[in-house]
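Only a single protein chain was left out; the remaining protein chains are all shown in position.
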Amino acid sequence: MTTAVRTSPSRTEVLRAPRVHAVPLRTSTWVALAVASLVGLAAFGWPLVVAPEAGLAHAADAPVVLGAVLAGLLLVVHLALADGGMDVKAVALLGLLSAVGAVLRQLSAGAAGIELVFAALVLGGRVLGPGFGFALGTTTLATSALLTGGVGPWLPFQMLAASWVGLGAGLLPSRVGGRREVTMLAAYGAVASLAFGVAMNLSFWPYTLGAGTDLSFVAGAPVLENLRRLLLFSAATSLGWDLGRAVTTAVGLALVGAPVLAVLRRTATRAAFLPAPERAGDTSR
Amino acid sequence: MIRLEAVSVTYPGQASPTLRDVDVSVAEGELCLVVGPTGAGKSTLLRAVSGLVPHFTGGTVHGRVVVDGRDTRDHRPRDLADVVGVVQQDPARGFVTETVEEELAYAMEQLGLPSDAMRARMEEVLDLLGLVTLRHRALRDLSGGEQQRVAIGAVLTAHPRVLVLDEPTSALDPAAADDVLAALTRLVHDHGMTVLLAEHRLERVVQYADRVLAVGPDGSVAEGAAGELVVRVAGGPPLVELAALAGWDPVPLSVRDARRRVAPLRARLAASEPPLPHVPRAATLLSAHDVHVRYPGTHAVRGVGLELAAGQVTAVMGRNGAGKSSLLWAVAGAAPRAAGTVLVAGRREAPAPADPAVLDPREARRRVALVPQDPGDLLYLGSVAAELAASDAQADAAPGTTAALFAGFAGAVPAAAHPRDLSEGQRLGLALAVQLAAGPPVLVLDEPTRGLDYAAKRVLARLLAEHARAGGSVLLSSHDVEFVAQCADRVVVLADGSVVSDAPAREVLVASPTFAPQVAKVLHPLPLLTVDEVRDALAVTG
Partner (left out) sequence: MHPAAWWAWALGIVVLAGRTGSATVLTLLALTALAVLLLARRRGGPAPGAYLTLALAVVVVRLVFHVLVGVPGGGTVIVDLPTLEVSWAPGLSLLGPITTGGLLSAVIGGLRLAVMVLAIGAAATAAPPTRLLPLLPPALHHLATAVVIAVAVAPSLSAAAGATRRARRLRGLPTRGVRAVAGTALPVLADALDRSLALAASMDTRGYARLLAPRDRRVTPLLLGSLVALGLGTYGLLTGDLRYGLPGLAVAVLLGAVAAGLAGRGPRRTQYRPARWRPPDLLLACVGALLALGATAGVPGGALAAAAVLGAVVGSVREPGARYREALA
């Protein structure tokens, strides 16, 4: 009712937002991420590569062992990320976006196949950069597990997979804009969420099912044979669910992608991560 | 303690500075009030003192800001944490942890204090702010006043020398605001704390202020004694206006001061006839009978009946948790009620009276519209223009209807602005315009005055009066006695979910010790509520 208007970024500023890196990544951090991803891939795909004579192939506590390995891996990677320094605004944003993701996950847990948390990860990583996306994946899944009682050996797997989803979203080509950007994100979101489901199945299928059935994991069998069995197992169990989730993610992104990108970019612009305070007439430095 | 030397602040992307050539200093142990119109730069001044400008917000700062010998140029906000304590406008948004004790310990943990010192300070602050009984409670279960005191405690544990508060009482009911202000004055008087405080609701705080900094619309800052400067602020508190009318100089800043001087004025006014209660006997637009609202564990509204007549503005008052919001939402048919009936009159196209909770939401909002406590809840699009256009389409109104209504409340606002970047008043105006676009006769507003300055409140009061004059009816809940005195015809007081009194506004407000506006307190026992009424009465008596 008064006519005063507070500072607001102009519309053009919002539309051609510069690439933001809310969590800066230095070269050494990239190397750490790459090495960690390789180790992580091996841990995820262990049923395909494990040698039959390895103790892991038959031990029932393998998920715990590999979960511990991945938990350690995440700790080290996040040490590397934090070593690059983190703005307090990035920390607060990470907290709030994780809470949004966790609430979305809670809301959608009931309705089969509707998991909007991937949409949140994809959009967060896209706008705030790969480093932030990676951190967001970890914190979102951790928060969700803490809130709903989902802490277990599967959690490090979920955290790493979600972090990859956020990281990948941050690495998508930055020049794509407008409708094509939303389409690209929707396609990426669908693929990523499907891959997430398959990867989780891959790591835990040997335990869910146990040994000896026609669909069971056979240590040391040819990769294709195990893949075939995994595919059949997935088809029998969670594939429909995973496909539903992929579709939901894509539809959700197509529907809210553009406005969410706009509000995220508005915040990113306002936050001005790591602002270098300008000081007119400053002679002291 | 605080020194600003030739300070100008310009935010990135802005042509003109928000603060211009500010040269002020605040001595140790002063309670200094920052006043000024909305958007003038009060918050920027506070942020410059805490170092948030420019380290956090970006922007360019000319000149020097020195707090307790530390130059904000070389000290980030976090390096000033043990010197300046900052309490933001909405305390709940600044909480990091879940419980009171954790929150109070947070700053001490960041400063790396040893465990014994932490325990000692914790007890000290809990006692000082009366938080002992709350220490293990969850932050989100606290009332607004309790949250505000916790927020103050959370910065006090760092033992700052300066406390900076942005509108600490504007969202609180009178009792909670008194608690917070009492705590602040105790800090100033007994502990020599320097307090810098921005506030809209001057009537509450101006009596405690040692000095006033007035931020002008151009970004200049004038300093002076409370009595001199508050007069200059456009539309000051009622006492100041009354003083201007009566020609009192210096201006009394508390009811007590004014009552010592009021005898001649009262004598003149006593001769005048008290204004007649304006009770229109018109058609009933909405009638509610025996309404009950229950939540798990509480019985929020217990058998309330209410008739809303055309041409009337009804205010619901009462403590926090008395059931005001629940009643409003139930009456508007927007929240479930456990028992009772609500009937809202029909319109020409659909004449039968009906229960708004049963009606299709699209039809219901054509009869009764509710503006929630946070008007931003109603807004979900990315720009004012999009919001206005969507509103016309949803209300089946002619294009431009909402825009015309909005312009009537808020003046010129850039169409591309994000609704979240609007001032509180503008946002309320937008939400009101959206809800009025469907042309509902009954308008329900939940705490509409939160965060509004005097100018915005006057516009809102005028608007509600116009809606009533045009044959509508207004039901609002408010803690703001001055606003209620200004606009309500009738006051319903709720306590513990039941109606305690339901009478013409004048009867309720003049008699009540908690709900009496300043003018009524000063002129007691004359039944006058606002400065406008005093002015009219004086005009009659000559």
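A few remarks follow.
Order as written gives the chain letters A and B; numbering starts at 1 within each chain.
Assume contacts are C-beta pairs under 8 Å (C-beta built on N, C-alpha and C of every residue); 3 or more make two chains touch, one makes a residue touch a chain.
Everything numeric in this text was worked out from a predicted model, so none of it was measured.
In the complete assembly, the contact with the undisplayed chain comes from B:110, out of B:110, B:341 or B:514.
Across B:364, B:403 or B:417, the residue that sits in touch with the chain not pictured is B:364. The chain that is not drawn here is touched, among residues B:97, B:185, B:254 or B:320, by B:97. Chain B residues in contact with the hidden partner, per the touch definition given at the top, are 50-52, 55-56, 76-82, 84-86, 88, 90, 92-98, 101-102, 105-115, 118-119, 122, 139-140, 154-155, 158, 329, 332, 334-335, 360-362, 364-365, 369-370, 372, 374, 376-380, 391, 394-395, 420, 434-435, 438. Residues 28, 31-32, 35-36, 38-39, 42-43, 46, 49-51, 53-57, 59-66, 69, 72-73, 75-80, 82-83, 85-86, 88-100, 102-104, 106-107, 116, 135, 138-140, 142-143, 145-153, 207-215, 232, 236, 251-252, 255-256, 259-260, 263-264, 266-267, 270-271 are the ones on chain A that touch the missing chain.
As a working rule, only the chains that are shown with their structure count from here on.
One simple way to say how far apart two chains are is to compare their mean CA positions; for chain A and chain B this gives 41 Å. Residues of chain B touching chain A in their complex: 11-14, 37-40, 54-62, 73-74, 78, 217, 381-383, 409-414, 416-418, 421-423, 425-426, 428-429, 452-453, 455-456, 459-460.
If you check the complex, the residues on chain A that touch chain B are 1-11, 13, 88-89, 259, 262-263, 266, 272, 275, 277-282, 284.
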